[in-house]
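Here is the structure we will look at.
Heads up, one of the protein chains got dropped from this complex, but the rest are sitting where they should.
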Amino acid sequence: MDIGDSPEEAAFRAQARTWLEAHATRRSDASRPLPLDEHVPAALAWQAKLHKHGWAGLSWPEAFGGRGMSSVMSTIFNEEMAQFEQTLGPLTVSLGMVAPTLMAHGSPDQQRHIASMLRGEQLWCQLFSEPGAGSDLAALSTRAVLDGDTWIVNGQKVWTSLGQFAQYGILLARTNPDVPKHKGITYFIVDMADPGIEVRPLVQMTGHAHFNETFLTDVRIPAENVVGDVNDGWSVARTTLTSERSSIAGGGAGWSVETLIELAQHTGRANDPIIRQQLAQAHCRSVALTAMGYRVRTAASRKRMPGREMLTMKLAYANHWVATMETAMTLLGGNAMLAGDDAIAEERWQPAFLNQYAIRLGGGTDEVQKNIMGELGLGLPREPSTDRGIAWKDLPT
Amino acid sequence: MDIGDSPEEAAFRAQARTWLEAHATRRSDASRPLPLDEHVPAALAWQAKLHKHGWAGLSWPEAFGGRGMSSVMSTIFNEEMAQFEQTLGPLTVSLGMVAPTLMAHGSPDQQRHIASMLRGEQLWCQLFSEPGAGSDLAALSTRAVLDGDTWIVNGQKVWTSLGQFAQYGILLARTNPDVPKHKGITYFIVDMADPGIEVRPLVQMTGHAHFNETFLTDVRIPAENVVGDVNDGWSVARTTLTSERSSIAGGGAGWSVETLIELAQHTGRANDPIIRQQLAQAHCRSVALTAMGYRVRTAASRKRMPGREMLTMKLAYANHWVATMETAMTLLGGNAMLAGDDAIAEERWQPAFLNQYAIRLGGGTDEVQKNIMGELGLGLPREPSTDRGIAWKDLPT
Amino acid sequence: MNFDLSEEEQVVAELAQQLFSDLAQTERVKEVEEADGFDRDLWQALADVGLLGLCLPQSAGGSGMQMVALAQLAQAQGRHVAPVPLVASITASMAIAEHLPAEAALLTATADGSEVVTAALAEAGANNPWVPTVRATIDGESVRLVGTKPAVPALPIASHVLVSAVVDGRPALALVDTAAEGVTIEALRTTNHEPQGHLTLDTAIDVRRLVTTDGALDGLLHRVLIATSAVQLGVCEGAVAHAAAHVSTREQFGRPLSAFQAVTQRAADAYIATEALRSTVLNAAWQIDNGDDPTADVLSAAYWASEGTQKVVLAAQHLHGGLGSDVDYPVHRHFLWGMQLGGALGSATAHLARLGHHIATSAS
Partner (left out) sequence: MNFDLSEEEQVVAELAQQLFSDLAQTERVKEVEEADGFDRDLWQALADVGLLGLCLPQSAGGSGMQMVALAQLAQAQGRHVAPVPLVASITASMAIAEHLPAEAALLTATADGSEVVTAALAEAGANNPWVPTVRATIDGESVRLVGTKPAVPALPIASHVLVSAVVDGRPALALVDTAAEGVTIEALRTTNHEPQGHLTLDTAIDVRRLVTTDGALDGLLHRVLIATSAVQLGVCEGAVAHAAAHVSTREQFGRPLSAFQAVTQRAADAYIATEALRSTVLNAAWQIDNGDDPTADVLSAAYWASEGTQKVVLAAQHLHGGLGSDVDYPVHRHFLWGMQLGGALGSATAHLARLGHHIATSAS
């Protein structure tokens, strides 16, 4: 066991830091997140720059335009990049979910998108969730019917992150209602410019609209846009969902304890023993996340699938987020719920607090994750399912 | 709304206090619980004395030898009695569970036991739980077969509190295996002196044996000892179980916050802000329990069934117990786990801590209670049952 | 001993519930949110049935009731998340009636709905409302007030504000006309759309508007804390009801969400927290009206209100899944109210710290 950088890793880290110092802006107290409509083009431009200088797709296979390095190297680069203002947040779906799925299941033609993503030319969104299918994603009812060599799609999707900015989407639709729910789903690539697609922003409590509802009316998708086999979309989707969980967990230690300590100092509470206790707890959670991260990365670099570690880390991360926000809200006191320009450090704490549901729900609710953990981690038998083997069309609605 | 005593209640309280001062020993720092084998006869003697002086069965109907007063009066007496060393703890099953059941379901002959209990002449125990039937009590497999006018019983029971001291037991046994599990159970009175009964103490972590295993081998029970109807024992048992829940919840505010504050002072930690925070939390829990008690008593005195209030209180009480014990263990620090004579205030904290499972499990686990609360309090539909309508003998084992 | 409501208290509870369910329906609440966050029609309706004067003396056109009755009204408001400054105006007017009986005209105006009064109690920083920072200096017939108060509820719509201040090292209450010279109000946006304002004072009032009676600030804080806790109780009830309805009807994996134990257990936890709050709020309200020293009971209820409400509204939110945060669904208002009110006069940890000091001191 050796947590430190090997000499090769240390050299790479130094090289990364030097390049970043020259090409990016170091984070400071004055750093503020960009509004969404500026953040998306900025992230694409940053990705293009990374690609131009050879820092994109570090651990991706060379065949897909990557550098073929170990995943430890890309983590090192991300650790260094996290100290700068430039982020790739809006590209999470594209780089973290779509690209790995296309690498595993895409046709050669479809895989050509990967290079475009790597160059920062494409933004993708995910059209999976539906108003009637949340945790039970496979119950989805958006229909796709084959007409010659074109699929005609009708239905409604929800929680489409950045749908208003995306050029492409990955879409799950039901192509055979006469078989059990998991067996009649197909995975498509859809062009978001198709006239049948209408994206409507969902205003959240924060007043922002990160998410959208997406209405699909006679959307026409060419047959070659099916990823994997027709009716086998569920197994393709599993790759995407596993990648989603990794990117949420991999969000890193998230709210750094330093930021929380600063808030405590700023509000004059850093010496309050109760607050200090909470700061120390935050530190403990963050140490655990960091150490869990070591395990995930070690497994990944040895080509083991870090499934259990990832699940644990995702749940630990959600707990950390919620508990940290509670401390922050306590520190902000009567001012915690001031909105808009009146808020203290508004762009940081309050929306993050109100958005905690996204951490808890995204990539599967805590409850669903714990059930999976019971099976994978503890070898517990599954809860009996009441809908196994029943054709989708015969399920109660 | 009026939380205080009415003039009549205040007069009764004063009268009770005067009598107790004259006949009982006020609790002090030197007070120590008696060992079990002294506690049982002492409780019976105390009950006899209460009866002799007209303080027994205060809220029981006069027909059963009670005084027919409102339940508020008996609570007032119990509140006053709690400040004295004398307790009726070992009679909880007799007075709190068996007597109400016999009042509701017993034959006139069976109801004659009630007067004996009131006079402190009888100790009862409960023979319900089995090694193979815990939360799922109705799955019990102790069999009773009718032979002429005598039932022959064979089986094994567990968690028999004070079984080694009891003269009588209440027993659930299966009398018809060919119907669904709740429908083939009969409720019996059993004489614990029957030669077929063997009571074996269960040593717990505390080193004490409050509980027993009870083995029943060809135990002969006369037909007139059936309480209620044959095969209708489940509905009789519901009365007993509801009473059990009440007596656990009614245990009062339990570990008084004063005792915890004393421990904090004794260990020199009363000014530690973190400890003080925990003391304050304990106080808040205790205020909530006290106020919940007002609601339960008000409902009872108006002849409303305080089912939901009781459930809530039982769960709140279990939470209070566990959290209080955690604070106590923190205060005791390195000495917390010293055993026997080496323990600090051993009879108080450590066994109580180790015994927390009894609070959490007795009268139904927390999980079972919360499911009931979902139904009763929130009107949620029940979880689908996988064994409804199946004959007991056909259930998987 | 009787923990049931009296007939009079029951009438208040029913009247309030009826009024809010008629007049504070979701569509109307939304409309008001998009305007200035104060429903004047509802306010007038509350005045017309006598609920704004509920706790004022009969001489001022009131019904002379107390905290247990006010808790019923506040609870019904919370259940419907109705946008009116009930707690602020009624508790402030109770303090005025008690300590400044000469202000009869103002009291009548608050009872008939024509004027709103409020109190400025929160403090900047660690928010310890028991130790005011506004300085009051008596100079003959006049009192000079200098200082600031953050996030005062209803300030932009109030005609008068009762300001907690310190005079000669002791707490006092000063009644200030919001239109007077030297009174600066900066209106604030809050996440739950409730009107609030920062107050800056560099002004003078008549000495007859200064209350220096022992315990006056404590009494007002107790009432505000418990009336606010009662609103939170209503907020919890509403949140739990929304969540129970949602999980009973929403199906996943072929059965309603409520048929999953993980869901039931979380909903039951929310139910227990709500019941603990209900019991402690009623107890504290009664103790304020009748007890010797209600401090420990008030702080206990305030703790359950801050800590418990946060748990309950988070659970309700979580049980709604993504829908919970969509502003087109009503449950998010309960969440925002729960969060807003929880921190208003100190967090759960602040209540515990004060209570810890109180019980450790009383015990020794």
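Side notes on the structure shown:
So that you can tell them apart, the chains are marked A, B and C in the order they are listed, and the count of residues begins at 1 in each.
One rule holds for everything that comes next: a contact is a pair of C-beta atoms (placed from the backbone, for glycine too) under 8 Å apart; a residue touches a chain by one contact, two chains touch by 3 or more.
This structure is a prediction, so every number in the text was calculated from the model and none was measured.
Shown chains touched by the undisplayed chain in the intact complex: A, B, C. Looking at A:Pro108, A:Gly148 or A:Pro381, the residue that reaches the missing chain in the full complex is A:Pro381. Touch with the chain that is not drawn comes from one residue among B:Glu21, B:Glu62, B:Asp136 or B:Asp178, which is B:Asp136. Interface note: of A:Ala56, A:Val199 or A:Val257, the residue touching the hidden chain in the full complex is A:Val257. Contact with the undisplayed chain is limited, among B:Arg174, B:Arg297 or B:Lys370, to B:Lys370. For chain B, the residues touching the absent chain in the complete assembly are 129, 133-136, 139, 158-159, 202-206, 211, 267-269, 272, 274-275, 322, 326, 329-330, 332-342, 350, 353-358, 360-361, 365, 367, 370-371, 385-387, 390, 395-397. The chain not displayed touches chain A at residues 1-6, 9, 72, 75-76, 257-258, 261, 265, 270-271, 273, 276-277, 279-281, 283-284, 287-288, 290-292, 294-295, 297-298, 301-302, 308-309, 312, 315-316, 367, 369-371, 373-374, 377-384.
In the full complex, chain C contacts the hidden chain through residues 260-262, 264-265.
We adopt the following convention: only the chains that are shown with their structure count from here on.
Compared on C-beta pairs in contact, A-C and B-C come out with B-C as the pair having more. One finds 51 Å separating the Cα centroids of chain A and chain B. Chain B and chain C have centres, each the mean of its CA atoms, that are 41 Å apart.
Residue positions 274, 386 of chain A are each in touch with at least two other chains. Within chain C, the positions touching two or more other chains are listed as 255, 260, 349, 353.
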